[in-house]
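For this depiction, one protein chain was excluded, whereas all remaining protein chains were kept in their positions.
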Amino acid sequence: MIRFECDYTEGAHPALMQRLLETNMEQCCGYGLDPHCDNARALIRKACENDALDVHFLPGGTQANVTVIAAALRSHQGVLSADTGHIAVHEAGAVEHTGHKVLTVPNTDGKISAAQIDTYCAEYYADDTHDYIVPPAMVYISFPTETGTLYTDAELTAIRTVCDRWDLLLFVDGARLGYGIGAPGNDVTLPRLAALADVFYIGGTKVGALFGEAVCIRSEALKKDFRYHMKQNLSILAKGRLMGVQFETLFENGLYFELGKKASAQAVRIREALAGKGFTPLGSSMTNQQFFEMPDEAFAKLAETYVFSVMRKPGPGRTAFRVCTSWATADETVDALIADINAL
Amino acid sequence: MIRFECDYTEGAHPALMQRLLETNMEQCCGYGLDPHCDNARALIRKACENDALDVHFLPGGTQANVTVIAAALRSHQGVLSADTGHIAVHEAGAVEHTGHKVLTVPNTDGKISAAQIDTYCAEYYADDTHDYIVPPAMVYISFPTETGTLYTDAELTAIRTVCDRWDLLLFVDGARLGYGIGAPGNDVTLPRLAALADVFYIGGTKVGALFGEAVCIRSEALKKDFRYHMKQNLSILAKGRLMGVQFETLFENGLYFELGKKASAQAVRIREALAGKGFTPLGSSMTNQQFFEMPDEAFAKLAETYVFSVMRKPGPGRTAFRVCTSWATADETVDALIADINAL
Amino acid sequence: MIRFECDYTEGAHPALMQRLLETNMEQCCGYGLDPHCDNARALIRKACENDALDVHFLPGGTQANVTVIAAALRSHQGVLSADTGHIAVHEAGAVEHTGHKVLTVPNTDGKISAAQIDTYCAEYYADDTHDYIVPPAMVYISFPTETGTLYTDAELTAIRTVCDRWDLLLFVDGARLGYGIGAPGNDVTLPRLAALADVFYIGGTKVGALFGEAVCIRSEALKKDFRYHMKQNLSILAKGRLMGVQFETLFENGLYFELGKKASAQAVRIREALAGKGFTPLGSSMTNQQFFEMPDEAFAKLAETYVFSVMRKPGPGRTAFRVCTSWATADETVDALIADINAL
Partner (left out) sequence: MIRFECDYTEGAHPALMQRLLETNMEQCCGYGLDPHCDNARALIRKACENDALDVHFLPGGTQANVTVIAAALRSHQGVLSADTGHIAVHEAGAVEHTGHKVLTVPNTDGKISAAQIDTYCAEYYADDTHDYIVPPAMVYISFPTETGTLYTDAELTAIRTVCDRWDLLLFVDGARLGYGIGAPGNDVTLPRLAALADVFYIGGTKVGALFGEAVCIRSEALKKDFRYHMKQNLSILAKGRLMGVQFETLFENGLYFELGKKASAQAVRIREALAGKGFTPLGSSMTNQQFFEMPDEAFAKLAETYVFSVMRKPGPGRTAFRVCTSWATADETVDALIADINAL
């Protein structure tokens, strides 16, 4: 079976494995305070065109989401998210476990708008009883979103403006950031993202690394004491150097962006093949995750060879599913899948 | 101004004040372990026709809601509520503060149905990724609901059946229980409620007392260690005897039920007057809270004399509002309001 | 039996009951936003000689302790307390329930010193691994302490200086404040306390009220959003006016101070009687709580008529116990006890 079910089925890109091997017996101090982490931080700051960013390496996306939110919010405050946001649905209540309510607004194509956030806040503060309702203090968005879509620069800029209006921190979940930056049609650069968000992260787990997310903090208030929050939220790895070495490799020669660009292009090829056969795309993703629905028989035929994520049964006799490419997807595998799609 | 804005604008029913005065200089041990609390417990068990209920007195509804939920759930579990449920919207995140997610389903006329709960659970356990989604372990409903409506005995029985099917505790918020039990058309008795719910409470704060809610526990698992949870959740009053004395008085001669019945009848008179003038009722409440909308000018005219809770602006030139009666509402005050409504 | 076991065995001082009765049928808005609360706030600010204090009324001491700590600390921070501090031993883990560690230092006669706090912080920041140890951000002391003793003005001033040095908030638990202010030999005034502490509270529950503590906040940072924290920490009473009325009465004509002074004087009379008979005082309390040990037979003789709190068995054949007076203790009762002590 060939797995297209998610973007973390393999280990790490061979270049990263090689560097882990080469540095394996170096003696380093722990907890991310070693020279590899420092070098990776410098490379990331350079790629973000912002020397003042604090950069921390956390083992995974859930850790990054929860630690950032727990560190940023006072105990009575909540975080605003799309109803499809990862923190709203797939963190097993880890955000609430730290005491914070996730406040949701309905998504459109996986996204929320500046206008929605503005209305939410205006109505909140207009409510006489708002003392008894959780106040929003942060906006959480994903780039790409959970459905593979992308905010435009204009959309992000508008959200930034609204965040400033209502004193909200803007947090961008970049678990799949590489696939977004490299997607066809994307107009958001990494420096631009770093300038708009108060805090965001660059996902490694899904984009070439064994594990690891680089949390980048622009907000001065959030910088303070962040390592305490990492420790308390179970997000410090003893051998932090492992993430330093991997992010060094990903950012030395643009490997991170190269991997992202290629996988999104592969996914769009699959999208076009499926759409070309008349199957219905679910949403407008141009990134490495594609969502489609098709008749059960067609799906069953493909499922003889390939593993996809089944999302739901959208109607009798139909299956909605996700197909993912990743840094590890070979062109020939994509060719084979497309051939099989065309043969349906 | 005459206040109809909520049901806790006055102190306590004079009979309760009198008993507090009479017992004021008695020396009692603290924390609800005194003879008055014991006597009140016995009276409540008798009214519930269940000698095995554990009864605890907590100062208010938020304390009762949070303590029961925190005591009942393991840390990863969530509580299912109507989207209009008090715990979902008006507890300032106090439930999440204890680490638990409030899971919501859409209400109809303030209520949720057995079928909704059943579907929610079926879909939850059918989801392959449910390990990463908060599992429901309790159903929270209000009787009366936040919009004044009532579950029928048949509806509660069906919910009980679904709770048994999915291993869910059933928790009934009875902050306004007296107004529900005594409402025209209600077919749920207190013994019946005590037999269906795993835990519920009898609200005193809004039904004749200075403060105090009697939490009644039928679930053996929940009985264990409940006082620890009360203390930890800031819900033990040093002079617990104050609630014992008040609940003794409310339950000795049926005063609690008498107060509830009268206030709901008064509210229904107001409902009929408003509806009789062609104003639109919002929902089907037969209890002490009535929700209506009317043109702004009519509302402004009434607002010269009376205070109501404004809910929202349902459309241009219209106001939605709540009018509440309580144990303290005099018949003449209701007569006056009705006269003024009729004069609009 | 005559109870000397604690200082909350009766209801409220008759003057408070009278005012509650007189105001019982007034219609007030809820949650502490009514005119009685506002008036009580003004009276308290005047007594504190500080017009800028924010004053909030919470139902009890546990609520005050937990809400203040939870509101003041960021999630990774801890609170420093004597090992005998109420929050360290008798809150059933309510502080930890909000996520904060209570850090303890050994007490001397119920107190901790500026030097201890200074050393604790110096050692903390000197430790290379302090990123993995909870940082102190607040000092909690009780006035009077749990063993009835009092800090002098000089001691409090020194603690204030150390708090400023290490950026620590100073929180004074005044559950029995009246008994401290009025104690023989005390040199700390209420205005002085209000000038030294960042936040403190004036206990009503143990000093004449049915319940209620007045939390007074001087720290600007802590003032912000405090009502959210009250709600989230289950410390808002629906009928907040009840506390407003009681504190009005306590502070209108100095009743609060009068009650405290008298009870401490009574306790000192008992102390002198016990010491005069050769029994061993435990600590140097001049306030309403006295701690002694005596042979079991002597204790048993007194226990035929009086209820005390047994603390522990300090050795074979000996009992350590607490005797409390309160605003409700009659002079004749004290006379009787002293006569019985002298007759041992």
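Letters A, B and C mark the chains as written, and numbering starts fresh at 1 in each.
Please note the rule applied: a residue touches a chain if its C-beta (ideal position, glycine included) is under 8 Å from a C-beta of that chain, and two chains touch if they have at least 3 such contacts.
Please read these numbers as outputs of a predicted model, since none were measured by experiment.
Colleague: Taking the whole complex into account, name the chains on display that the unshown chain touches.
Modeller: A, B, C
Colleague: From the listed residues C:11, C:85, C:99 or C:148, report the one that touches the chain absent from this view.
Modeller: C:99
Colleague: Among A:48, A:139, A:242 or A:255, which one touches the chain that has been omitted from the display?
Modeller: A:242
Colleague: Just name the one of B:24, B:65, B:232 or B:249 that touches the chain not displayed here.
Modeller: B:232
Colleague: Which residue among C:2, C:15, C:29 or C:133 touches the omitted chain?
Modeller: Going through C:2, C:15, C:29 or C:133 one by one, C:133 is the residue touching the chain not shown.
Colleague: Using the touch definition up top, pick the residue from A:122, A:154, A:221 or A:234 that touches the left-out chain.
Modeller: Final answer for the missing-chain contact: A:234.
Colleague: Which residue among A:68, A:114 or A:328 touches the omitted chain?
Modeller: In the complete complex, the chain left out is touched by residue A:328.
Colleague: Of the residues in chain B, which ones touch the absent chain?
Modeller: 31, 70-71, 74-76, 98-99, 131-132, 135, 225, 227-229, 231-232
Colleague: Touching the absent chain: which residues on chain A qualify?
Modeller: Residue positions of chain A that touch the missing chain: 2-3, 5-6, 8-12, 14, 17, 20-21, 23-30, 59-63, 66-67, 91-94, 97-98, 205-206, 210-211, 228, 231-239, 241-242, 328.
Colleague: Residue-wise, where is chain C in contact with the chain that is not depicted?
Modeller: Residues of chain C in touch with the missing chain: 75-76, 78, 89-93, 96-102, 128-129, 131-134, 310.
Here is the rule we go by: only the chains that are shown with their structure count from here on.
Colleague: Work out per-chain C-alpha centres and flag the one nearest the whole-protein C-alpha centre.
Modeller: So the chain nearest the centre of the shown protein is B.
Colleague: Taking all residue numbers at the chain A to chain B contact, is the shared part over half or under half, that is, same or different?
Modeller: same
Colleague: What angle of turn lays chain B on top of chain C when you fit their CA atoms, given in steps of 5 degrees?
Modeller: So the angle, rounded to a multiple of 5, is 180 degrees.
Colleague: Measure off the straight-line distance from the CA centroid of chain A to the CA centroid of chain C, and report it in whole Å.
Modeller: Between these chains, centre-to-centre, one finds 50 Å.
Colleague: Find the geometric centre of each of chain B and chain C from their Cα atoms only, then give the gap between the two centres in Å, rounded to an integer.
Modeller: 34
Colleague: For chain A versus chain B, what separation do you get between their C-alpha means, in angstrom?
Modeller: 42
Colleague: Please output the residue numbers of chain C that touch at least 2 other chains, ranges allowed.
Modeller: In chain C, residues 98, 228, 231-232 touch at least two other chains, as defined above.
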